[in-house]
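Structure first, commentary second.
Only one protein chain is missing from this complex, and each of the others stays in its spot.
Order of writing sets the labels: A and B. Residues in every chain begin at 1.
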Amino acid sequence: MIDIQYSAEVRAAKDAGQPIVALESTIITHGMPYPQNIEVAAQVQQDVRDAGAVPATMAVIKGKLHVGLEDDQLKALGQAQGVAKISRADMAACMSTGDTGATTVAATMIAARYAGIEVFATGGIGGVHQGAETSFDISADLHELAQTPVTVVAAGAKAILDLAKTLEVLETLGVPVIAHGQDEFPAFWSAKSPYAAPLRMDNAEDIAKAHATRRALGLPGGQLVANPIPTADQIPAEKLAPIIASAHADAETHRITGKGVTPYLLQRIYEQTEGRSLTANIALVRNNARLAAGVAIALSNSN
Amino acid sequence: MIDIQYSAEVRAAKDAGQPIVALESTIITHGMPYPQNIEVAAQVQQDVRDAGAVPATMAVIKGKLHVGLEDDQLKALGQAQGVAKISRADMAACMSTGDTGATTVAATMIAARYAGIEVFATGGIGGVHQGAETSFDISADLHELAQTPVTVVAAGAKAILDLAKTLEVLETLGVPVIAHGQDEFPAFWSAKSPYAAPLRMDNAEDIAKAHATRRALGLPGGQLVANPIPTADQIPAEKLAPIIASAHADAETHRITGKGVTPYLLQRIYEQTEGRSLTANIALVRNNARLAAGVAIALSNSN
Partner (left out) sequence: MIDIQYSAEVRAAKDAGQPIVALESTIITHGMPYPQNIEVAAQVQQDVRDAGAVPATMAVIKGKLHVGLEDDQLKALGQAQGVAKISRADMAACMSTGDTGATTVAATMIAARYAGIEVFATGGIGGVHQGAETSFDISADLHELAQTPVTVVAAGAKAILDLAKTLEVLETLGVPVIAHGQDEFPAFWSAKSPYAAPLRMDNAEDIAKAHATRRALGLPGGQLVANPIPTADQIPAEKLAPIIASAHADAETHRITGKGVTPYLLQRIYEQTEGRSLTANIALVRNNARLAAGVAIALSNSN
């Protein structure tokens, strides 16, 4: 067994049986510069509280698994240099070597399950990368969803990915993909994509019920709730599509490969949208935090 | 825990420790028109009984998991409109929303395991679709076989799929593929394909023993028993191959994509074989039901 470091708030919530929402930490260490990163993280935590649940931001700090961060821990993490971005493959190594790592979607799901937390809010999940038919570059998040029983609320997968292939892999792996309040699978910065979502649910209670039914059936995996960005905050797909295409073309021109591609594309999109991609990103994470809180509350009421 | 609705017959068989064979229900709702669909379903159930076992047709009806259908339930399902076709990804959602769904291979395996049934007869499993190297379209049935300990008796995978790639994925996932009574992997409507099966067994007892050994080893997945269609009922591969090829070409000409492709191909093959594809389909399902009953009986005797 691992000795979990709970924040005082999460510890109290667990003792009282209150609804808890897991949050990831790569958005803090790799998503935005300091101090904006910790301001946004604190804001998202407050959104979870305002919606009636307790936020549990996950991180590995000096080898310890933290479930919920105190304010000073959050601040230190937001300023730390060279923090690892940990997934299923390197989470244990990060812990055993006493290192500090921010949790991706996969690692946050593992931490959440370990701490008995069933709902998690993030921005977007990883997926199948463009060109994966020859690169085989597919995020570990998809297999994590197939095996770890956590409901993940995200605005879909980042639209720089191959969304059609991402949906195929999720179907192959038996992962429920539930669009919230619309028929289409959302596209992160845009509320809609050309792809139909396999399932649709219009409220948190239905999502919680489906989660509880999976648990009762003993199915090992989680659910992906694809929650569209509020239309007021979105960058419409027709406006974004050419920007994404040109970012991909630029990456090819500059021979950006491997791990370098995603940060490069995000930076190009940030520049070409004059920062609107980041504003949208913040809005959608907050939106997801609110829905996740609703799901956690509904789940808590039904238990 | 889920509250299973057993038919009287399956309930009695479970109480008496009799051998039971799971059957799927998409063949009823999506495979044939009414009333042929329920006539064939009743016939296949009777084949299982005649061979000495008890049939358990699976379905989700108004949110309840049914293991074994009473005659009136079967008839109602066979006439129902807009029934969902449920797989691992949407089975829990169908149950939690109170909907009605017919079980695919993956969902039938889940239901069977949940009900403690270890043998399942169907027509053909899903597999890797033609063009999957760029579409990533691969059935969830393959991963289900890798994780759910049920022996599935099928006439291979439908021959409109990419059989070579389907066999590769099964090997990668560690699924035993056992040809019954021949060396070749069968091709659904045809007894033979150009592909060697990795394993061959010539009787139900050996298949049951291998199943029991997997269980004893604690291996989580199932076995695929590839049972060739009786030669009297088959459409020889050399006759069918050009029909399948032209059906694929037609689908491309008419720009049929996604979920629409399989029904389109099956309809074209039905037309081009003047209905013989359906006659063959019925013959092979009945043949599989008999072998599955034999496996269930052998397994029951050895327990």
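Assume a contact is a pair of C-beta atoms (placed from the backbone, for glycine too) under 8 Å apart; a residue touches a chain by one contact, two chains touch by 3 or more.
The structure presented is a predicted model; accordingly, all values stated were derived computationally and were not measured.
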Which of these, A:Glu24, A:Asp47, A:Glu144 or A:Asp206, touches the one chain of the complex that we don't see? A:Glu144
Among B:Asp71, B:Glu133 or B:Glu271, contact with the omitted chain is made only by B:Glu133
Decide which residue listed in B:Ile4, B:Ala80, B:Leu173 or B:Ala283 touches the omitted chain of the complex. B:Leu173
Logged for subunit B, residues touching the omitted partner chain are 128, 132-133, 146, 164-165, 168-178, 198-199, 201, 206, 209-210, 212-214, 216-219
Spell out the interface residues on subunit A facing the chain that's missing from view. 1-2, 87-93, 95-97, 106, 110, 114, 133-140, 142-144
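Assume only the chains that are shown with their structure count from here on.
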Through what angle, between 0 and 180°, must subunit A be rotated so its C-alpha atoms fit those of subunit B, rounded to a multiple of 5? 120
